[in-house]
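In this view, the complex is presented without one of its protein chains, the others remaining in place.
Letters A, B and C mark the chains as written, and numbering starts fresh at 1 in each.
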Amino acid sequence: MSDVNKVVLAYSGGLDTSVILKWLQDTYQCEVVTFTADLGQGEELDPAREKALKFGIKPENIFIDDLREEFVRDFVFPMFRANTVYEGEYLLGTSIARPLISKRQIEIARQTGADAVSHGATGKGNDQVRFELGYYALMPNVKVIAPWREWDLLSREKLLKYAEDAGISIDMKHRQGGAPYSMDANLLHISYEGRHLENPAAEAEESMWRWTVSPEAAPDAAEYLDLEFENGDLVSINGKRMKAHELLATLNQVGGKHGVGRLDLVENRYVGMKSRGCYETPGGTILLKAHRAIESVTLDREVAHLKDDIMPRYASTIYNGYWWAPERLAMQALIDQTQKTVNGWVRIKLYKGNVIVVSRDSKTDSLFDPTIATFEDDQGAYDQKDAHGFIRLNALRLRIAENARNKRG
Amino acid sequence: MSDVNKVVLAYSGGLDTSVILKWLQDTYQCEVVTFTADLGQGEELDPAREKALKFGIKPENIFIDDLREEFVRDFVFPMFRANTVYEGEYLLGTSIARPLISKRQIEIARQTGADAVSHGATGKGNDQVRFELGYYALMPNVKVIAPWREWDLLSREKLLKYAEDAGISIDMKHRQGGAPYSMDANLLHISYEGRHLENPAAEAEESMWRWTVSPEAAPDAAEYLDLEFENGDLVSINGKRMKAHELLATLNQVGGKHGVGRLDLVENRYVGMKSRGCYETPGGTILLKAHRAIESVTLDREVAHLKDDIMPRYASTIYNGYWWAPERLAMQALIDQTQKTVNGWVRIKLYKGNVIVVSRDSKTDSLFDPTIATFEDDQGAYDQKDAHGFIRLNALRLRIAENARNKRG
Amino acid sequence: MSDVNKVVLAYSGGLDTSVILKWLQDTYQCEVVTFTADLGQGEELDPAREKALKFGIKPENIFIDDLREEFVRDFVFPMFRANTVYEGEYLLGTSIARPLISKRQIEIARQTGADAVSHGATGKGNDQVRFELGYYALMPNVKVIAPWREWDLLSREKLLKYAEDAGISIDMKHRQGGAPYSMDANLLHISYEGRHLENPAAEAEESMWRWTVSPEAAPDAAEYLDLEFENGDLVSINGKRMKAHELLATLNQVGGKHGVGRLDLVENRYVGMKSRGCYETPGGTILLKAHRAIESVTLDREVAHLKDDIMPRYASTIYNGYWWAPERLAMQALIDQTQKTVNGWVRIKLYKGNVIVVSRDSKTDSLFDPTIATFEDDQGAYDQKDAHGFIRLNALRLRIAENARNKRG
Partner (left out) sequence: MSDVNKVVLAYSGGLDTSVILKWLQDTYQCEVVTFTADLGQGEELDPAREKALKFGIKPENIFIDDLREEFVRDFVFPMFRANTVYEGEYLLGTSIARPLISKRQIEIARQTGADAVSHGATGKGNDQVRFELGYYALMPNVKVIAPWREWDLLSREKLLKYAEDAGISIDMKHRQGGAPYSMDANLLHISYEGRHLENPAAEAEESMWRWTVSPEAAPDAAEYLDLEFENGDLVSINGKRMKAHELLATLNQVGGKHGVGRLDLVENRYVGMKSRGCYETPGGTILLKAHRAIESVTLDREVAHLKDDIMPRYASTIYNGYWWAPERLAMQALIDQTQKTVNGWVRIKLYKGNVIVVSRDSKTDSLFDPTIATFEDDQGAYDQKDAHGFIRLNALRLRIAENARNKRG
C-alpha cells in the first residue's frame, strides 16, 4: 500500500462513495478532498456537502461543480458528430461522462496539491478503466486508489456493516430486497445493470425504468420537433436557441414523455466479459436520428462513408476510456473537419417510442440537387449516356476475370 | 447500335417493360425472350405471360420463375449475417434482389442462345449498374441494351404515346395525376421514389405506404415473437420451422400489422447524386434487430467489432452492385466463418412501430458468463486485482507521452 | 462537339501536345491558351514558348510557371506525412502532380476567361481521370476536351502524319524504332510504361532507366545522410536547411547516384485494367524510409496504427484523382493532427540501392523511454507484475469461449 498524503475522491454522496470516503480515511490516514459533479443526473448535490462535512472534510476540500454545459458542449456533442454507437446499439452515455470527471478531478488534485485520486467503480467494469486512463493521461504519476479492488468489502453485507459501524445512514431501499440496480445517470442517459438483469433471458421489469414512460403509456398524439444544426451540433429546438445542455435536457423531457430511447442489450466490456445493460437515452436517441438526417442532405457521399467506416473504432475508443488519447484527437480532427457543412434543419415526429424523420433540408449546404435526381425531364442536367461508360469501366475488371476463367475452361 | 439476334428482357409485365419489349422488337428487329421473376413482390405473374404472347413472344421464350426461396436463402439471409445497413439506415431491399435477377437472366441467355440482355432501369439510378455489373461479371461479352439510356421516350407523354400506338393497354392510374411513384417490391421490401418525394423538405403522404399500417393505426396490444437462429440464419418463428422465404413472409405480415419498418431518407447513389427514398421493410427490420441480439450473446467481442468495421464496406459493395465481385466473396467468407456459433433464440416485442428485444439466450453457444459478470460474490471466478495491471499497461503509452511533454515543458 | 471559345491546354511542348494544340485550333476554331508547368521534370521550358508562338498563340496566352516549391511543399510533403504507398509499392509520383496542374490550369482559365480546358492524357489511363476530376471539382461547369478520346489519331502513324502536315518538327527518336516509352517526370519521380514493358514477363532494359544508376554501377562506398524533420516534414539534410523542392532535389541527386529507388511493378488502374510500370523515385524512397523512422520514436502506437489503417484508402484516393475531394481533406486533417510531434532526426546509409536506417532520435518528442524498455534493472519504472493482470483480462474472452466449448463437449 503506497503512502498517500491527500486524495481527491469522486464523491456522489451516496452510500458506496460514503463508505469509500471513510475507508480512505481509515486505511490511508490521509486528507480527503471530495469532488461532486453535476452532470445532470437529476439528484440534489447539497447533501453531498453536508455528508462530507460530517466526515470531517474541510470546507475548502469540498468541490461541487456544475459541469452540465461543458459536458454536453465539449463531450456529448463532439461524440454525436460521429453518429457514435457502440456495437450497433449503445449510445455511450456512461462512457462519455468519465473523461470529464477525470479531467476535473485531476485539476482539483493540482489545485489542492493532492498526490492521489480515487473512485468508486468496481474491478469488473469499464468505468475503472475509463477513470484511470483519464487520470494517467493527464497526470501520469498520480497514485490511483480503487477501493473495490483493494478492500475486503466485496459482499453487500460487509459493506452495509462497515457503513453502520461508521455511522453512515443507510436508506431503507438498501436494507431491503438485496442489492439495488447498479445505476449511472447524467444528461445523456441513465443505465441499469445487475440484479435479475444478470440473466439475459429474463425480460426487464417495467418498474425499473425511470426517465421514460413505456411506449404503451405514452400520449396518443404524436408531437413534432424542428431541430436546427450548425456545424453538426444542435443549436435550436422549435426555433428556440438554447445552450447545449438545455437543448439536451429539453430533448430528454419530450423524448421521455413519448417513450423514446429505451434499450436492453448485452454488450462486450473492455475487461473481457459480456454484460447485460438497460439504458434510457431519450434525447440522445432523437439527436442521433436527426444528426444522420441533416448529414444525409449536407454531407458528401465519400465523406459520409469514411465517417461510417471509422465510427466503430471511434466508439470503441471512447467506450474503452481513451478519450484523452491521441488517437481520439486524430479521429476527432477528421470528424470535425467534415462537420463544417452540416448546417440545416430536421423535422422529427415522436410517437409512442418512435423517432420518425419526416423532412430535412439546408438552405446553405444542401447537396441534394432536385434538377438532377428528378424522374421528370431534367433539361440536360444529367446525361444518362454517361452511365454507359461508368458501368463499362467499373465492370472491366470483372469482365477480364471472367474471360480469363473461361479461357482456362 | 450493335447487331442483336436474341435478347433476354427482365419483364415485369407492367407498362414500362411492355413498352420496352415493343421497342426492342421495333428497334433491334430481334427475337425477345421475356423473364419474369417472382421475388415475392405480391403481384400476379400470369398476366405477364399473356401480355408476352400478345407481343408475339414464342411460348418457349417466356420464362416465369418462382425465385422466392433462393432469394431469401442465398441472398437476403447471407446479407443479414453481416447486419448490413447502408448509410446507417437503408436495409438494401432493392440492391439485394438485382444480382439474382441478373444471374437468372444470364442463365436463360445461355439456355436460349441469346446474345443480349435488357432491363427497364433508368440511366440515373443504381439499378442499371447493379443489373449490368451482374451481367458482365457472369457473361462478360454479352450485349447490354438499356433502353432508357438509348431511346427518346424520356418524358412521360412520349412513353404513353408510344404505348398507345403499340396497342399496349394503359391503366387509369397512368393516365391521370402525372407519373406514379417509382416503386420496387420483393420479399424484403417495397420502395418509393419520385413525385413529391423529390423534395426532401416535404413529408411523405400517409396514403403512399402499402405494406405497413402507420404506428398510430397499429393494434393497441403488443405481440411477442420467439425467433430461433442457426448459424446466423433465422430458422423458426414461435417454434415453427419454415423455409427461408416463408419466415420472411411471416415477419413481413406480423411486422406490417404492427407498423414496423417504415423508413424515409436521403441516400447517396453510386452514380453520384443524392436521392430521397421511402422504404417499408417490416420483416427485415425485425430480423436485423434480432440478429444483432443473438450475436450479442454468442459472438466474441473482437469478431463482433471486426464485423462492424467491415460492414459499411460490405453494404456499399452490395448497394453499388458488386454482389458477384470477388471482394464480396472474400468478405462473405469472413462473415460466414463468424456465424458458426450464432445459434440461439431471441424474444421480440412488437408494438406500434417498435421492435423491442426483451430477452435472448443460447443453450449451446452463449459466451455470457453470469458467474463472472455478477455484482454478487463471484467465488473467485474473476480476480478484480487483474484489472490493476490491465489498466496500468494500457495506460503506459499515455503516461510516457505525458511525462515526455512535461519534461520539455 | 460542344461550342468552345477559349481553351487552356496543359502544354509540355513535346510532340503529342503540339499535335493537340494544332488539332484544337483546327477542330474547335477556338483561341488556345498554353500552360506549361515546371515541376522539376528536368526539361527546358523555353522551347515551349517558342513553339506556342509558332502556332500563333498570343504572348499573353502563354503561361510558363515554376511550380516546384508549391509542388513539393503543398502536395508531395503532405502526402508523405501519411507514408503513402499504393498497392504496397508505388509512391504515387505521377498521381500527386496532377491536382496541382489542374488547379493552376483552372486558375488560368478564370484569369483568361476561358470556357474549356484540355490535356494530353489518353483514354486508357489514370491521368485523364485525375486531370478531369480536378477540373470539375474546381470549376464544375468547365468544358473538358480530351483529344485522345475524341480524335482518330489513335495510331502512331496517323499522329506523325498529322504532325508532319502541320509542320511540327519531329525528333529522330520519334521516327525510328516505334513508339517510345510513355514517360512522366517531376521532382518526385520519372515513370515508364509501354513498349516491351507491356509484357509483365519481360525484364526491363537497363538502358531505359534515366535518373538512377543501377545498384551494380553505384559507388563502392556508402554515404550517410542526416535528415531532420519538423511536424513530419523534412527540413534539412546534413544540417543544411533548404526549401522543400531543394531538399527533394538533393535527395534525388544523392539517391540516384547510389542506385536507390527503382521499381518495376504491375498495378491496378482506376479505369479497370492492370498495367506494368517502372518508376525511379530516389528521393521519395529515402524520404518514406526516413519518415517512418522518425515516426517510430515520436508517434504514439495507436496513432501510428490508425495511420497505417487509413493509409491505403488515402493512397487510393490520391491515385484515383480525388485530391480535391472532401474525403481527402478529412483524411488530411487526421494525418496533419498526428504530425505535430513528429520532430527529430534520422541517420540514413545509402549503398548500392539500399536505404538503411541506422539511427534516429528526437530531442523534443521522443516517446522511447530507455528506463522502461531496458533489460537491465529499471529501478521500478515498470512493474512486471502488471503484465499478469494485463494478460489475464485480455485472455478472458478466449478463456470463457473455450470453457463454453468444452462444456458443450
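FYI, a contact is a pair of C-beta atoms (placed from the backbone, for glycine too) under 8 Å apart; a residue touches a chain by one contact, two chains touch by 3 or more.
If you're wondering where the values come from, they're calculated on a predicted model, not measured in any experiment.
J.: Which of these touches the unseen chain: C:Asp3, C:Asp66, C:Glu87 or C:Glu164?
T.: C:Glu87
J.: For the chain that's not shown, point to the residue among C:Glu70, C:Glu267 or C:Glu280 touching it.
T.: Among C:Glu70, C:Glu267 or C:Glu280, only C:Glu267 touches the chain that is not shown.
J.: Using the definition of touch stated at the top, determine which of B:Thr122, B:Thr285, B:Ser366 or B:Asn394 touches the missing chain.
T.: B:Asn394
J.: Touching the hidden chain in the full complex, which residues of chain C are there? Just list them.
T.: 83, 87-89, 122-124, 128-129, 132-133, 136-141, 146, 148-149, 154-156, 179, 182, 193-195, 198-204, 215-216, 222, 262, 264-268, 271-276, 292-293, 296-297, 301, 304-305, 308-309, 312-313, 316, 324-326, 347, 351-354, 356-361, 366-370, 372-377, 382, 384-388, 390-391, 394-395, 398-403, 406
J.: Quickly run down the residues of chain B that touch the omitted chain.
T.: Against the missing chain, chain B presents residues 268, 271-273, 300, 302-303, 305-307, 310, 313, 322, 325-327, 329-331, 333-334, 336-338, 393-397, 400.
J.: Tell me where the left-out chain touches chain A, residue by residue.
T.: The list for chain A reads 300-302, 364-367, 369, 372, 382-383, 385-390, 392-394, 396-397, 400-401, 403-404, 408.
Everything that follows uses one rule, which is that only the chains that are shown with their structure count from here on.
J.: Starting from the Cα centroid of chain A, hunt down the chain whose centroid lies farthest away.
T.: So the chain farthest away from chain A turns out to be C.
J.: Distance-wise, how many Å sit between the C-alpha centres of chain A and chain B, to the nearest whole number?
T.: 31
J.: What parts of chain B, by residue number, touch at least two of the other chains?
T.: 301, 366-367, 369, 372, 382, 385-388, 390, 394, 400-401, 403
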